[in-house]
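Take this structure first; my questions come after.
Then we have subunit A:
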Amino acid sequence: MLDIQANLPVLIVLTPLLGGIIATFTGRGVLPWLWSSIVTGATFALTIQMMMTLLGSGEPFISYELGNWPKWWGIEYRVDLLNAFILLVVAGIGFITTVYARLSVQDEIPNDRHNVFYAVWILAITGLLGITITGDAFNVYVLLEISSLTVYALIAMGKDRDRRALTASLRYLILGSVGASFILLGIGYLMMVTGTLNMEDMHSQLLRMPDLDTNRTVLVAFAFLVVGLSLKMALYPLHMWLPKAYTYAPSAVSALLAATATKVGVYMAFRFLFGIFGVGFSFYAMPSHFVLLGMASLGIIFSSLTAIRQTNAKSLLAYSSVGQIGYIVAGFSLANANGVAGSIVHIFNHAVTKGGMFMALGAIAYRVGGTDMKHLRGLGKRMPLTAGALALGGLGLIGFPLTAGFISKWYLVSGALDAGMWQLAVVVLIGSLFALVYVWKIIEALFFGEPTGRTAEATEAPLSMLIPIWVLIGLSIYFGVDTSFTADVATRAASSLLGGLP
Partner candidate 1 sequence: MLWTEIVTAVLLGLGILFSLTGSLGLLRFPDFYSRLHAAGKTDSLAQALILGGLLFVSPDWGVSARLVLIAVLLLFTAPTATHAITKAARLDGLAPWTRLNPKEESKEDAKP
Partner candidate 2 sequence: MTELLGIYNYWIYIILMMIGFYGVIAKKNLVKQAIALGLFQTGIFLFYISMAVVDDGTAPIWTTVGDGAMKALGPYDNPLPHVLILTAIVVSVSVLAVALAIIINIQWAYGTVEYDEITELEREEGDADA
């Protein structure tokens, strides 16, 4: 019989893969959605089991050799605390957004292709999970392309509501493919130098090189990987694809993307910079310390400024996401315990908060038909629960105490001070101030405006949307108060990433 426990790592990817393919058989009506919810729910359960197994075993990581080939030759799945955590986040958010998606998808996608839509949707989640769990550099590329291809198609499905979804999607496709090609190139250069594709093996081979710091091939590999990854995680100024893609994608897709896609990009950066090149090379031999910090700081400030100017709430949140990526990147490029921990915590917190907020906007689009500021005006009276969720999420973006956003910013600032980078602390504060301004813009429209047009007749969002929204917003509050789980996992993951270095 199938030994679930022994095959847990591969089942996490296999369940949604098979589920996604079978979803094409489900026909019309509510069945595709139901099936997707079951599949993503099962995946989520498996990731929980994975986390518990890992915590219970006391091992630093669990390795699974696909095809029973020794990991140096075959492909290895490798779960440590960091990616068990990210897996949990991706699968969890994937599950909640799937549950949420039913009405929103019914509203926005032609009903003769729901089965295909959900198949592609689950395959996108599969790709993201696969990137997170694998220990093989080339496998990362293949799964990256699965998740990207599906996401391009999903974004383009916003075409029936607004044709600009198509151009946004194509632009993402071009930039995303260039980014992926850079990553492929970087992996090629690394393979040429090390002769292997296993990440751990690559790392030990690199360390064995006498001229690691001066080898020009490694240097260029590093540069191209960083550029490619920055494109994928939308680090300023390579974020050009993100705002429009998030704005014009179907509501459910925006929520899934905002909560998971860029986060997995950041996770890849962790794996490549810390796992393959090692902290010593990435942050001490290379100037990436300053380059990444500089980009992140610029990103925090400029994208928040742009966010203030937006008149569409979705694109406002999209620009805010670029800024939040800035915080995450700033955290890990400090390369000290608090900074990296802050970065990991923020991946989780931002995923939960942004996911919830985009879902709330989706509910508004479902009831009102749009997410422009003019649609939001006065909704606080008509849809108090949805508006309340949006406002609470906004507080989390600012980093208000007792929200999850506060915890990550706390870690970040202490990390910056540990590293003697008081400037970064200032940037974080300025960023929070700007966040206050743009969140206030939303709150003002919601609670202090007079409803007009369709807004005036809007009723509260249906329960099937409200529950997932409030689950995520509730989580963002809960993990702002009780930080024991996230902070504990993040600090332990950070110390293992840094590998004992200060």
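How were these candidates chosen? In short, all candidates are chains of the complex that A comes from, given by their letters.
One rule holds for everything that comes next: a residue touches a chain if its C-beta (ideal position, glycine included) is under 8 Å from a C-beta of that chain, and two chains touch if they have at least 3 such contacts; residues count from 1.
What you see is a predicted model, and the numbers here were worked out from it, not measured in a lab.
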Here the complex member from 1 or 2 that touches subunit A is candidate 2
Where on subunit A does candidate 2 make contact in their complex? 138, 141-142, 145, 149, 152-153, 156, 159, 163-164, 166-167, 169-170, 173-174, 177-178, 181, 184-185, 188, 191-192, 197, 311, 372
